[in-house]
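Only one protein chain is missing; all other protein chains are in place.
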Amino acid sequence: MAFVNMKSKEVQAKVVYYGPGRGGKTTNLEYIYSKFRERIKSDMVSIKTHGDRTLFFDFLPFDIGKIMGYDVKIQLYTVPGQVKYDATRRLVLKGVDGMVFVADSQVEQRKKNVLSLKNLQENLAMYKKSIFKVPLVLQYNKRDLEKEGVSLLPLETLEKDLNSQLKVPSFPGSAVTGENVVPTMKKIISLTMTSLQNVLK
Amino acid sequence: MGSNYDDVSFTDYTLGQEELEKIEHVLEENLIKSGVHSVLLIDMAGNIIAQRDNGSCDHDLYSLAALASANFAAVDTMAKIVGEEEFSLLFHKGENQNIHFSKVNVEFLLITIFGKKVSLGLLRLKVAEAVEKIGNVWNQ
Partner (left out) sequence: MGSNYEVTDYTLGQEQLERIESVLSDDLIKSGVHSALLIDMAGNIIAKCDNGNCQHDLYSLAALASANFAAVDTMAKIVGEEEFSLLFHKGENENIHFSKVNIEFLLITIFGKEVSLGLLRLKVAEAVEKINSVW
């Protein structure tokens, strides 16, 4: 639920990175943080375990400049991906304006991707939202592992598994190398802003 | 949702410039003038609706708002798990700085950061007054 401040002419919108555990959600935000360090005034907030796993969320507020006269601040969040953290994951989704689903391209993660996407649909439904209506972008992460001889799911398989009904924009990428991390983010920001624009008029 | 755009998840509330000014006035008069260091009106998604401080606070308020809404939501969910409607008071006490949470309504939280100069009793009184006045901004 984006907030439009008519007085200070500022918009705050919430974009959530979702997906299975160890899929690269936090790494996406870390790359963005390093890439746009000079434009991000605050530190990235990461609530994680000693084992470096996301426990609650990562948070990165990102000023993207003026749109239709408004200063737009996109608040990037990740959820904890591990199955056992469903209650906390659901809390982070509250008021979401746009989502990136980060899928893990490794062959053995195929089922986890599907389950996580289904979990996203269920958790959105708890807020009476439809996965078909909230702006969404898919990222097929870890494509860089192909070079290392790790067997990856072909993009067609990922599309068929995850995007045959949703039909949303998707990017093969690598959060570690940064490949398509920024295009993924730009796409979700643009879809989110388009959906908000009707209200800003 | 009261929205015509079915692909838009928009806020359940609208606040015009005049209403925001009234809210900021309440924050300033009731809280900052009573010695509170910083006060934030946030929504449950962690957005900052209105903010006032005494001019010598340089906390990262966007992060604080995100954490505060998450803290509130987590506590609320824990209450439900043990069979409670809600827990009464959310208050964190530090050496020099304290944080107090107050639910304004289903949509908003009032977060106050204050030090030793203000007692918890006075703070709660001032917050209760402010919450009532902020509630009135909608009901007018």
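Per-chain numbering from 1; labels A and B assigned in written order.
Convention: a residue touches a chain if its C-beta (ideal position, glycine included) is under 8 Å from a C-beta of that chain, and two chains touch if they have at least 3 such contacts.
Note that the structure is a prediction, hence the values are computed from the model and not measured.
A.B. asks: From the list A:K9, A:R22, A:R110 or A:K129, which touches the chain that is not on show?
C.D. replies: Residue touching the absent chain, from the options given: A:R22.
A.B. asks: With the full complex in mind, choose from B:L20, B:I42 or B:L67 the residue touching the hidden chain.
C.D. replies: B:L67
A.B. asks: Given that one chain is not shown, which residue among A:F3, A:Y31 or A:Y85 touches it?
C.D. replies: A:Y85
A.B. asks: Just checking the interface: what residues of chain A touch the absent partner chain?
C.D. replies: 21-22, 45, 47-51, 53, 55-56, 80, 84-88, 142, 150
A.B. asks: In terms of residues, what is the contact footprint of the unshown chain on chain B?
C.D. replies: Residues 59-60, 63-64, 67-68, 70-71, 74-75, 77-79, 81-90, 92-97, 99, 113 of chain B touch the chain absent from view.
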